[in-house]
Structure formats: structure tokens, C-alpha cells
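Of the protein chains in this complex, one is absent; all others appear in place.
Let's turn to subunit A:
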């Protein structure tokens, strides 16, 4: 059962030794979520019965391997990363670990590792979804400069936030906001779904950006609005926004239709003004004056 904090991924990096002490803001780039990467953390996990953690860790590893062998999106992303010149191996670049809060995973650009959280999900659909999301971050890190180091990031916070927002927008649009999944999670209705993909992408990207950085919601929304047009159109490596053929099986977060699940759907539908107004068609950009 997911906790009240929406499971999302943190795309993070930080210089552990100096940034948290010398930076004027308390920005830790989300490293506090992963206690194994934050050596200053003093985190005691809640107790479980003996053997459960080992079983969960093994199951996470097995599902990581299963997803890499079976899921075509993950395999395509791994091949794309390797074709860009970055070797991708499960032992070096993927790590199953226990995280704080209710996160599903993150990408560590310092160590170039995909951190899969085994807290919330360890079954195959969740792990596959997390891997797909983080592999987009790894792909973007391989082909472009994503994180320059805590000091340089502090100098130009807007650009670093823009890069993070760009990656999250791409991860949301290419992996998560498919029609069936959006319907199940309450981002769109059953019939009035025309053009709602952007709403879903922006919402998910906003959640991820707010989870990764300690900024306010208007700042996150502004960053997403700044970069949305350019990053929404960048569909590498797929070249198109993939459609799920079996939409109910590719649900990113396996929300079962319990009372909490339906309540979340109705709350989101109530919050989104797009659902009440008729959806406008996308306005083509004006041509430059020749």
C-alpha cells in the first residue's frame, strides 16, 4: 500500500563531504533519500522479521534481471546507452537498496548508478517501471552534461533546475503517461482525454522535480514551463512517444482499485481544471516573419 507521499523518483547527486555543510541553502539534491549514499546519515530502518530484508533484496535483484531480459523498453534503453559509448552493466550501474520515505528509485550521477529502492516495490511491474524511468536519466546523463558538481550547480541554480526538469519531462512522457495508466491514476477521464498527455506529463514531472530538489512548487512549475516545449519534443532514443498496447498491464504504479485508489483518482480529477473546461486544440506556433 503506498504511503501518502506519492512514490516518485529522485534524480540526484551531491558532493557528500562539503556541500551539505558549506552551501548556504540546505540543498542536498535528494541524497538524504538514499542513506547508503549519504554517509552522514543516521538512519534506522523499521524492524522486520528475520530474513525478510534478505528475501526482499534478492527479489529486487531477480526482478531487475527479469526486467532487463524481458521488457523491450528497458532493453532498448540499455542498447541506446551502450551505443552512445557508455557501458551499462547491472553489477556496476544498477543497485538495489533500501531507501528512506516512499521513493521508488533514483539516478546517482556522481556514481553513475541507477538506485532501485526495494522499500515500496519489489514486484516486477514496479521494478520495470522504475528501471525505465531511471534509464532515461542515465541515457540523458550519457549523452549530455546533466550534473556538474555541487559547487557549479549552486552557481547557476536555474540551469541545473532546467536540466533536471527536462529529464523528468522526458521520463514522464516516454515512460509513464500512457492512456490507460493516466486513466487509472486520475490524470485523465474516460472519454475526455484529448490532449491530456501534457497535463499528465507536467504533473508527474513536477512531482519528481519537487522530490529531488528543495524548491517551492511555483519554482518547479516555472522551471517546467521554461523547458517544456524543447524537452517534450525531444523523444530520443525512441523517436516517438510509445503507446502501450496492453494499457492495463503497463500501469506504472500498481494502484489497486481500493477505496484509497479511487479517492486519489477523484481528488486529482477535482483538482485539475483541465477536466472541467473543454480541451483546446494545440495552437501552432506562429511562423517567423520571412
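The working rule: a contact is a pair of C-beta atoms (placed from the backbone, for glycine too) under 8 Å apart; a residue touches a chain by one contact, two chains touch by 3 or more; residues count from 1.
The rule is simple: contacts and distances are computed from a predicted model.
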Name the absent chain as its UniProt record does, using one of the following: "Aspartate aminotransferase", "Ubiquitin-like 1-activating enzyme E1A", "Large ribosomal subunit protein uL22m" or "Synaptic plasticity regulator PANTS". "Synaptic plasticity regulator PANTS"
Touching residue (missing chain; options A:33, A:127, A:146 or A:211): A:146
May I ask you to list the residues on subunit A that touch the chain which is not drawn? 36, 58, 61, 64-65, 68-73, 75-76, 78-79, 84-87, 89-92, 94-97, 111-113, 140-146, 162-163, 166, 178-179, 182, 188, 193-197, 227, 230-236, 238-243, 245, 247, 279, 281-282, 284-285, 287-288, 290
